[in-house]
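Beneath this line is the structure, given in structure tokens, with notes to follow.
Complex shown without one protein chain; remaining protein chains in place.
Order of writing sets the labels: A, B, C and D. Residues in every chain begin at 1.
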Amino acid sequence: MSSTAAQAAPRLVPRLLQAPAVVTLFLWMIVPLVMTLYFSTIRYNLMQPDQSGFIGLANYEFFITDPSFGTAVVNTLLLIGSVIAISVVGGVALALLVNEPFPGRGIVRMLLISPFFVMPTVNALMWKHMMMNPIYGVFAQIAQFFGATPVDFMADWPMTAVVIMVSWQWLPFACLIFITALQSLDREQMEAARMDGATWFAQLRYLVLPHLARPVAVVVMIEMIFLLSVFAEIFTTTGGGPGDASTNVAFLIFKQALLNFDAGVASAGALFAVLLANIVAIFLVRLIGKSLDK
Amino acid sequence: MAFLQLQGIHKRFGPVHTIKGVDLTIERGEFVVFVGPSGCGKSTLLRLIAGLERIDEGRLVLDGRDITDVPSSQRDLAMVFQSYALYPHMTVEDNMSFALRLAKADPAEIRQKVGRAAEILNLGAYLKRLPKELSGGQRQRVAIGRAIVRSPKVFLFDEPLSNLDAALRGQTRVEIAKLHRELGATTIYVTHDQVEAMTLADRVVVLKDGLIEQVGSPLELYDRPANRFVAQFIGTPQMNVVPLEQTPTLVRSEAPAGAAGGSVGLRPESIVVQPAGSTPVEASVELIEALGAETLVYVRTSAGAQFAARQNSRSTLRPGERVSLTLDTRQAHWFDTAGRVVPGRAAA
Amino acid sequence: MAFLQLQGIHKRFGPVHTIKGVDLTIERGEFVVFVGPSGCGKSTLLRLIAGLERIDEGRLVLDGRDITDVPSSQRDLAMVFQSYALYPHMTVEDNMSFALRLAKADPAEIRQKVGRAAEILNLGAYLKRLPKELSGGQRQRVAIGRAIVRSPKVFLFDEPLSNLDAALRGQTRVEIAKLHRELGATTIYVTHDQVEAMTLADRVVVLKDGLIEQVGSPLELYDRPANRFVAQFIGTPQMNVVPLEQTPTLVRSEAPAGAAGGSVGLRPESIVVQPAGSTPVEASVELIEALGAETLVYVRTSAGAQFAARQNSRSTLRPGERVSLTLDTRQAHWFDTAGRVVPGRAAA
Amino acid sequence: ATELVIATVNNGHMIEMQKLAKNFEAANPDIKLKWVTLEEGVLRQRVTTDIATKGGQFDIMTIGMYEAPIWGKKGWLQELKTDAAYDVDDLLPAIRNGLSIDGKLFAAPFYGESSMLMYRKDLADKAGVTVGDKPTWDQIADLAKKIHNPKDGVYGICLRGKPGWGDNMAFLSTLVNTYGGQWFDMSWKPQIDSKPWKDAITFYVDLLKNYGPPGSAGNSFNEILSLYNAGKCGMWIDATIAASFITDPKQSKVADKVAFANAPTKATPKGANWLWSWNLAIPAGSKKAAEAQKFIQWATSKDYIQLVAKTNGWANVPTGTRKSTYASPEFQKAAKFAAAEKAAIDSANPNDSTLPKSPYVGVQFAAIPEFQAIGLAVGQQMSAALSGKSTVDAALKASQATADREMKKAGYYK
């Protein structure tokens, strides 16, 4: 019997243990946040520091009325949704595949998680040129080998291409977490289930997946954060196009911050992203939150 | 025809040879109890039967079918694990109904069966709890409940009542017996509790170090142990086994020839403690254990032999007091130097 | 002066009120045994004393010092967990020596203490194994070993022998008693085993539903239970408690006034089964349990009352046979309608 | 020793300079050079943030022709005062103009480029077409059709399509220019929905759709360079710097089969080829201005060009900056493209690059801060049109709207 709630140890200790993390994070959050809030209400273009002054919500208005804004929000959600779905499902599948011992398991496991070690820029360039290029990319070569017309990913399926690249990178992360989590699954429970007549699938459904609930929650939340701010991959591959087909909110902010150098609008955009993230997070917490405090 | 056959079963864990060749035949509907010292291989044997461990050597035949390599989930056995192995994320109810749900049983039937098991096991109030919110005994009961809601071919119980209080243990024991009578399912039951072994078993299997020492009905084992180990293992407090040379001449004179240099075994009830001087066997009291209805008196003779005597009344003796003993050799067991039973003179 | 004082202790797990106000005073060096039905709060009480759970209400005083909020690690207690809680990554040896190593004990001393504990517990051969490579009983022994290598102020044992075989259990029980005598450490011991409770305890605390029912020496509880619950809880097989109206007039006539409408309790040894017709109390045999040295006969009178009788010989009776009973009312316990004990006429 | 932190772009000439800077350090033992080499886009972000927040991390910055006038006007750069040996008059006038404000030089050109046509002589010959020195777009379209042969892996023409103001819009601006269009009229109104734009873009989309390689919407300089070097492009109009790569047998399979011509024209030759240079400049706040100046003079001097020539051969000197380079007979001999390049650069005039009068400086860009964002947004629309995600009309309309939005926000007009 384990207590989850209170412990006899004074409550001060746990608080002290949390304090360094909480305090530093608070500072790390609050200073930029306040500055961003301030910037978002003034005219502040790095290229024109001479023109400044309070302009109310004009920056927000400008950001939100961007013709690509709607597409960007949709694309952001699409990217988050599909990459999370792919990496959770794929990650669980792969983790299960390599959970039981087999010859070379260590190597396979290492291979599987290594894409996560690749820098996003390299990843993007590699996929764009070596894999997806419609003339000399590997996919094109395969397609030509089978006599099919190569797909022009960047032009015809820009979001799909981005999703593939980003998933390729993040699936191994999920996989890594799941592999580790599977290690703590109690063997005797599985045995009990087998005795109860559970097939492999039933064991998966009723024991393994519930056991993975918390890691899944962690993966979903962490990936959400990183996916929310993906822009490097988009910038290097599609440049947000064609049109705004692969523009997401982060890219929109990036455009304002580092192409237009408009810190004011970028700040407004960043705060909008915070808002969006909160909405998504609340939604996700609804979905997965319960598994956290099990 | 034999229902479950274990043929020359061996099991090794790396260098540790745990089961060293077990042959056993169990009839359909039989209730077999495994007993043996801690670590002798009872759980391992159960797990081999359950298919949770690979049999290294030997064959396992169930109902005429070789199941040595059949996966657990297809053997139709129910097992109560010594360590419970509850599903931590499922409520008590879900834990118990899991197998039935897997088998796609009718929900009404599931509810009824789980309800019945919960009632038997006094778990009614805890159906919605998670295992971590239960006491040790409650967890154990859930583990039992999980097995008994099913109607498998074979029940495997691994010390299922060890964490229950006497009253509940008695009650649950009766329920298990009843269940066995009703379902007629072949049952293998591991226990350290003599009462359970004696009352539940059709046959008791005594294991030691991965080998079967003796198989027989409870009273057979009690009355005619094959060797010193079984003699001492069955019955509490255990049989007094004393080297012949430490026994009074009176006893020694009755020993059969084969027991020369061996020892004699006397159950505590064969020893009567009497006021000092009343018999030639002098002893001093070492310890008194008053158990309520009975009293155990531990004495040591002048020859250095230690005896536990069982008495059905309270005792006014004090440790250190001098007493005399009457040893009832009619019920003595004789052992040769190797510990094997030697028939007494009367029998010979 | 009281060594350990529990003052009005309460514990709630969310909505579940588990300990409902426990007051208890334990003397230095005392051996106190907690008994009670599964789920009554024994482990919780132990865990509260150990400081593993927060005390919701009440105070805990050790040796004159309020330790209600002192962290476990500073209380100098050793505990055997009901669930073992071994360190899975440490060998048996490391598990046992952990506390000593933490306390920076001398390595030679550690080796010696661990060696001694391993010997007592028959663990010598397993020192280099990991917990997962042990049998259930072996694991339990490691858990015991971990506690006894230390010399704490207070020992807490939570059903430490439940998974051991009778022989080893007896042996370990003796060792625990010896340890207690040698170290004189205050000991709190939870068990479901009557023999352990009777033989080890200076005082037994009977718990029920988070409350203390009675505290007293083992024989006090056996002979003078405060109520029906304690009467039935202490002693195996349990006391026969029968509503007065189902008892023969002979018995009824002896009942004290206070017991009117209540019930009478008779221990199994107070009931003698005799050939049919020899006494006016007619009954039929329901079940025979031959335990070796003794036999339990379960009978039902024509009035519908059920009795278990203990007999020190084998029985030739068969279920269904008609018998007569002699009820020894001199040792009867009388209970009023609320289950409280009512003194018998003799006493009154 | 004084440490100079120099931010440079990662192209070949700059990297060569890094290697040769050992000589400078040897000659100036009291100066130590530290390099930050970045890809073009990142470099621009990096130096802009730094200069705008006065971070002061760089003593010398590599900036483009786009930034130089903007920053110079804002006073973010120190004026370069050169000595006689530097011979500032030797700089190509087009380039020098682009880097000066009111006659004051704010950045020294390290190398410059324009755009031109690079075509496969062998294929043109096979098709029986001779390409003149000054081709028109109609001729180009015709030739593209003739040499387009995807079955053999040869595409008629490769042009930039990847969105970005320095990517597809660099090329498209010149195309629009020669069609007679412009970015903004004299009142800063965007002109993207005008007829020249529509004609130019329609032509561009059709051309690439019919005779371009698949995936054009993702192609920029590097992608096309790979294609061209692998022999997959019949023609390519892009930066003159490409010439040195595609004629290098170590990199190119078609090194001996290429020929050069001026960038094609349509309605006007004005602005048909772009003008770009990478330049070294000193941020206003730098405390090591003297040393920085010294280095810049060294790196952009005639002597440096000689040094490169000596070390790596004349074919590899940084071009597009000095008249003297083109005058050198060794260079003319070594670089097939020398004449074409000089002509292209000379013909470009950032101050007068459109048929109608324009208020902005720059051939393929408008040197105003807002241009980057507008350029990217329009670039995205163009690539959408190219990939068929939207029509040319819709793309132009959307572009016009975006540009209008940006210009309004920036306060050019209400």
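Everything below uses one rule, namely that a residue touches a chain if its C-beta (ideal position, glycine included) is under 8 Å from a C-beta of that chain, and two chains touch if they have at least 3 such contacts.
The rule is short, and it goes like this: contacts and distances are computed from a predicted model.
Q: Looking at what's absent rather than what's present, what does UniProt name the missing chain, "Carbohydrate ABC transporter permease", "Acyl-CoA dehydrogenase", "Hydrogenase maturation factor" or "Sulfurtransferase complex subunit TusD"?
A: "Carbohydrate ABC transporter permease"
Q: Among the chains you can see, which ones touch the chain that has been omitted?
A: A, B, C, D
Q: Which one touches the absent chain: A:92, A:176, A:192 or A:245?
A: A:176
Q: Among the options A:64, A:78, A:204 or A:218, which residue touches the chain absent from this view?
A: A:218
Q: Of the listed residues A:58, A:73 or A:108, which contacts the missing chain in the full complex?
A: A:108
Q: Over the whole complex, note the residues of subunit A touching the chain we left out.
A: Listed in rising order, the touching residues are 2-5, 7, 9, 11, 13-15, 17-18, 20-22, 24-25, 28-29, 31-33, 35-36, 39, 46, 94, 97-98, 100, 102-106, 108-122, 125-127, 129-131, 135-136, 138, 141, 168, 173, 176-177, 179-188, 214-215, 217-218, 221-222, 225, 228-229, 231-232, 236, 249-250, 253-254, 257-258, 263, 266-267, 269-271, 273-274, 277-278, 281, 285, 289, 292-294.
Q: At which residues does subunit B meet the chain that is not included here?
A: That gives, for subunit B, the contact residues 10, 12, 54-58, 68-69, 82-84.
Q: For subunit C, which residues touch the unseen chain?
A: 47, 50-52, 71-74, 76-79, 81, 83-89, 98-99, 102-103, 130-134, 136, 139, 146, 150
One rule holds for everything that comes next: only the chains that are shown with their structure count from here on.
Q: Let me have the rounded angstrom distance from the C-alpha centre of subunit B over to the C-alpha centre of subunit D, please.
A: 92
Q: Rounded to a whole Å, what is the gap between the Cα centroids of subunit A and subunit B?
A: The mean C-alpha positions of subunit A and subunit B differ by 58 Å.
Q: Got the subunit B residues that touch at least 2 other chains?
A: Those would be 83, 133-136.
Q: Give the residues of subunit A that touch two or more other chains, as numbers and ranges in rising order.
A: 1
Q: Which of the residues in subunit C end up touching subunit B in this complex?
A: Contacts found on subunit C: 13, 16, 35-39, 41-44, 82-83, 122, 133-138, 140-141, 158-159, 162-170, 192-195, 198-199, 218-219, 222, 232-238, 267-269, 289-293, 310, 312, 314.
Q: Show which residues of subunit A lie in contact with subunit B when the two form their complex.
A: Touch residues, subunit A against subunit B: 1-2, 4, 186, 188-189, 191-199, 202, 206-207, 210-211, 213, 294.
Q: Would you tell me which residues of subunit B are touching subunit A in their complex?
A: 47, 50-52, 71-74, 76-79, 81, 83, 85-90, 98-99, 102-103, 132-136, 146, 150
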